[in-house]
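Supplied in structure tokens, the structure appears directly below.
Yeah, one chain of the complex is gone here, protein chain that is, but the others are all in their spots.
The chains carry the letters A, B, C and D, assigned in the order they are written, with residues numbered from 1 in each.
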Amino acid sequence: MSRVKRPNRLFRNLNGKIAALPMIFTALVVFVGGTLWTVLYSFTNSKLLPRTNFVGFDQYERLWRTSRWLVSIENIMIYGVLSLVFTIVIGFLLAVLLDQKIRYEDAFRTILLYPFALSFIVTGLVWQWILNPDFGIQSIVRSLGWTSFEFNPLYDPDIVIYGILIAGLWQGTGFVMCIMLAGLRGIDEDIWKASRVDGIPKWRTYIFIIIPMMRPVFITALVLIAAGIVKLYDLVVAQTSGGPGNASEVPAKYVYDYMFQAQNLAQGFAASTMMLLTVLIVLIPWAYLEFGGRRKHG
Amino acid sequence: MQHSVSIKDLSLSFGAVSVLKNLNLDIVDGEFLVLLGSSGCGKSTLLNCIAGLLEPTDGQIFIKDRNVTWEEPKDRGIGMVFQSYALYPQMTVEKNLSFGLQVARMPRAEIDKRVARAAEILQIGPLLKRKPAELSGGQRQRVAIGRALVRDVDVFLFDEPLSNLDAKLRSELRVEIKRLHHNLKNTMIYVTHDQIEALTLADRIAIMKSGVIQQLADPNTIYNRPNNLFVAGFIGSPSMNFLRGELVEQDGKILFVTHGVPFSLDGYEAGEPLVAGRKVVLGVRPEHIKVDDMSAGREAHDAVVDIEEPMGADNLLWLKHAGHTLSVRIGGTRRYNPGSQVKLGFDMSVASLFDQSTEERI
Amino acid sequence: MQHSVSIKDLSLSFGAVSVLKNLNLDIVDGEFLVLLGSSGCGKSTLLNCIAGLLEPTDGQIFIKDRNVTWEEPKDRGIGMVFQSYALYPQMTVEKNLSFGLQVARMPRAEIDKRVARAAEILQIGPLLKRKPAELSGGQRQRVAIGRALVRDVDVFLFDEPLSNLDAKLRSELRVEIKRLHHNLKNTMIYVTHDQIEALTLADRIAIMKSGVIQQLADPNTIYNRPNNLFVAGFIGSPSMNFLRGELVEQDGKILFVTHGVPFSLDGYEAGEPLVAGRKVVLGVRPEHIKVDDMSAGREAHDAVVDIEEPMGADNLLWLKHAGHTLSVRIGGTRRYNPGSQVKLGFDMSVASLFDQSTEERI
Amino acid sequence: MTGPRGAKPKRILSRRNIILYGILALVSLYYLLPLWVMVVTSLKGMPEIRLGNIFAPPVEITFEPWVKAWATACTGLNCDGLSRGFWNSVQILVPSVVLSILIASINGYALVNWKFKGSEVFFTILIFGAFIPYQVMLYPLVILLREMGLYGSLSGLVIVHTIFGMPILTLLFRNYFVSLPEELFKAARIDGAGFWQIYFRIMLPMSLPIFVVAIILQVTGIWNDFLFGVVYTRPEHYPMTVQLNNIVNSVQGVKEYNVNMAATLLTGAVPLIVYFLSGRLFVRGIAAGAVKG
Partner (left out) sequence: TELEVTHWWTSGGEAAAVAELAKAFDATGNKWVDGAIAGGGGTARPIMISRITGGDPMGATQFNHGQQALELVEAGLMLDLTDVAEAEGWKEKIFPPSLLEACTVDGRIYCAPVNIHSPEWLWLSNQAFADAGVPVPTNWDEFVAAAPALEKAGKIPLALGNQPWQSNLAFGAMTVAVAGMDVWKKVNIEKDMDAAAGPEMAKVFAAAADARKLAAKSTVQDWNQATNLVITGQAGGQLMGDWAQGEFAVAGKVAGQDYTCLPGLGVNEYLSTGGDAFYFPKLNDPEKEKAQKELAALMVSKEVQVAFNLKKGSLPIRGDVDLSAANDCMKKGLKILADGNLVPTGDMVWSPDVVKQNEDLMVEFWKSDMSPEEAHKKWVENLKSGA
């Protein structure tokens, strides 16, 4: 019997490799290439057009001296943490409510989910309106007789980011609720029975048993929300344009404004590099824990 | 005798689908009762009703002579073990065992004592600090049993606790559960669709079909004197051989005739007088047909071997006889080639006769 | 003899984990070979290599004396049947059967002919227009077999085709597969971890452990003359009883002694001379121990019944004897209460002796 | 023996139900409020709006704002409202959704069933890409498209949408395909089906729920996109959102809130309809694709 030589590795599974070309292209050229390009040019003093005139860390020094950038960072932190916490908590609570074998579940679910279909521009616009002190909620409540009522988040620099959060939550919680609901539906019915037989109250079952079991679901939700937070831009532009003053500025807007309005590409690139760096700092340990840890138990 | 669990006229419907129909069942204190039936017959539903996890549509449930129909599961004095184990995955074994007690605000010392006792009984002491994911299937099932054990309950409910395990583990844990019952002497209600489990574990077996109990009796009776065709066919592997025929009177004796072949019914203990002309089914278990062994003056029937299935300890023959295919179990060392002619002897003292229309035992 | 499938020095690793280790296997044309082993021992991996679904790290595979190591699955002349059926859910049964042929651009008429033939063989004619979701488990498995059948392949590969079915269906389909093999006379390689399937179906059984074949022989040899301790313990339910002891010479005869109790080895056919002082394990199957039946002049050993497991046709006794727990299988009608004293007789002609250190048969 | 029998009687107005449905009603109110405001405002005339209560239903219903938003609102010199962008949006939407989903699903399929060396690395990079703010990629992509000669064309925009949809969609599809039994794929290979045959004839027909999720995500994302539509194409291709932006942002004296709201609703109509039509499948698909991390 003859031995046959092993064929060339490169050509095995050729179709699979060809089909993955768009992905490889996107990953390498667009994401890696674009990122490297951005980082590279952040060390130049490019203005309107990218130029390779290197100036070291000047752009970064200036960036961290800029109060608008500092405010942006602070805002995205506040927004990010609150948005993560509230979206997950509210999304989960709503999912729990909907999971109680209620009637008209479809209707409720649709109501909670529809804002997700609307763009941030629309969301921002409507909420800007509802929160407008002159004819929104504040004026309505005042006209009902409570004249000292204050609810004016979009025009108060101290709380404007919360005003944006209200709209952001309105838009995003429905989707997270859906993910959570799907997760809850995936929990083994027997777990519930076991906890009832053990006499564990429902709320404790949720906290101590169900939530830990839904870890992957929470991680999926977390990734989706976090990806959205980093990109927060449209909502702010539509609701406040970063105002009042610069109280609701966010990093993505800083990047955009400095790249195009100030025509200082390098400054914008430096800011984006900082954003990417932050993302990496958050993501890499997570990815390590998640994937590195998982390999252990197959 | 004290009844540990008593079910009166229990009915349950899911919407229009009636799953349990006016079911009555009394379980004696300390008894090991197995609910056996094919998938979807309502075994789990019944067990869930007893546990209080499902509300019956009608009827009552008594545990230790207390009407618990409306009580919460935790107040019924029951513990339950599930097929999927239903362990809390993120808690250690110890936590799994103690969580319910902690919630009930039992003192720490008492909890520790109970966990230690359960761990000892089930020999899971070394596993206490592990999480369920780090346990094998059998160990998980033991922990699941432990969770019921620590709660010191009157009645244990098992819902197919072994069906997720492989054959070897299954037979090991079966013995363990049996031993546990010997030691604890609690009432146990055990759902399964595995007849070996039912036969080996049960004090009594209740065979269910579509929400109705077909026969409730000890394993020996169930196996050897099945109430009706369903029970007869359900129990035993390979199945009982069924021959459809007629009762015929010949020389003053009632014979069973199928495809023109007469069978003497000598030795059969009928529950009612046998009447000629009645259409009946004769049921004989594979191990009750002797091959080429005509001792004790049995009738000899000719048959041809169709297929042989050697199973190690036993050998299964599929034979053609009088228009039927019969399965016969013989010793593992005796071998027949397909096509061989053999002589069969039927042991009527352990055979069963059923009416063709009512399907009830005669 | 022509070799249908031939495997030479096959190795396969997933990264650092070596799953198959230098495996050699020759399968004769028309043979029914069963790969038996516990979960994770590499059975499916081996089958997938033969099918071309996994690339071996090293070694060669020949089918019909053609080196197919690097060929596409479809060109190897194999058909495969999976545990989960793997029917295409969106296609009708007919479409499922004809898909592969269509992909191969076979003429319509030929396809129809083949589908019709397969449907007839498997008796799934009336199901052709249904979708898999509308079939029962057994019907699905038949369709899955049909899919291999229509492709008119030389070698059928089965990967635990019956383990998703319930016991009853399993035994039915087992018979059908056996019949199919009788009729088609194709080579079949059948993976299972169910020993009953292996024993009943196989012409030869290959017992695997951690990617290595432990014994390759016909079912009878495997059952009665296992090569080593692993094979002996793996086959048979309940397991063979193992007694650890020593060979001792007494009165010129070699005896087996455990816990001070001597056993005569009369009748045992040793593969090598028995030497006193050797540490050995004596293996006796449960059905080869006679209880209270001292015919043929056997030694009588005293034992006490621990637990009894009635299983219908048989009755399983767990006995305490000379520091061991022994399982013994007796007829279903003979009953013993726990605690009874019994006399045991060991049939040495079908027992096995293993070396304690090498674990190989003596 | 006596005592309770049958099911424990339940009052419809039990405390649990009151709390449960009460909360749900409140929450629904919060979620519906903006929609209500939009609809109500879009049906009011400007004088009525100026009078005040944005939550009050219209005294006099007028469809004027809708007509205006759709057909006559001006942007610069073009006074044909949103209608102008609607077909553009459709023209952008259809190929973008189809292409992005096709590519992402093929990626997912290749990643699961045809793993090759390095495939996981590319996938990881792709997932990191989900976190890159669009603004960062804006400029490099301009350059890239320019080099490819696609800048300003519809195909260029379709590519951009495909690229930015790729991370999340690929993740969804990968997770979904992982959950399909591998044996199915093996069976098809033994049947002799190749890469594409397996994809189109076996995998695609089985993936309806996840496709619904992907379609919803993409329809929403692409339809609502403003930035890419305006940066990567030229005016004759501008999507509806550009007109929406123009209507909403170009104020002539007082803001015409009713027209703005009508325009907003008209723009949001397509994704909303897609939602309402596929709600149930959406949850199922999410369960299948997103949850298994």
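To be clear about the criterion, a residue touches a chain if its C-beta (ideal position, glycine included) is under 8 Å from a C-beta of that chain, and two chains touch if they have at least 3 such contacts.
Being a predicted model, the structure only gives us computed values, none of them experimental.
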Of A:112, A:126, A:177 or A:247, the one touching the omitted chain in the full complex: A:247
From the listed residues A:47, A:142 or A:185, report the one that touches the chain absent from this view. A:47
Subunit A residues that touch the omitted chain in the full complex: 47-49, 62, 66-68, 71, 132-134, 155, 157, 240-247, 256-264, 267
On subunit D, residues whose C-beta touches the chain left out of the figure: 74-78, 138-139, 142-143, 145-146, 151-152, 230-232, 234-235, 242, 245-255
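Simple rule for what comes next: only the chains that are shown with their structure count from here on.
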What whole-number Å value describes the gap between the mean CA coordinates of subunit C and subunit D? 54
Residue numbers of subunit D (touch at least two other chains): 194
For subunit C, which residues are in contact with subunit D within the complex? 48, 51-53, 72-74, 78-80, 82-84, 86-90, 99-100, 103-104, 147, 151, 159
Subunit A - residues contacting subunit D, complex: 13, 15-17, 19-20, 22-24, 26-35, 37-38, 50, 94, 97, 100, 102, 106, 108-123, 125-127, 129-130, 135-136, 139-140, 143, 170, 174, 178-179, 181-183, 185-186, 215-217, 219-220, 223-224, 226-227, 230-231, 233-234, 251-252, 255-256, 259, 265, 268-269, 272, 275-276, 279-280, 283, 287, 290
Provide the residue numbers of subunit D that touch subunit A in the complex, in ascending order. 20-21, 23-24, 27-28, 30-35, 37-38, 52-55, 103, 106-107, 109-111, 113-116, 119, 122-141, 144, 162-163, 166, 168, 170, 194-196, 216, 220, 223-227, 241, 244-245, 248, 257, 260-261, 264, 267-268, 271-272, 274-276, 279-280, 282-284, 286-287, 290-293
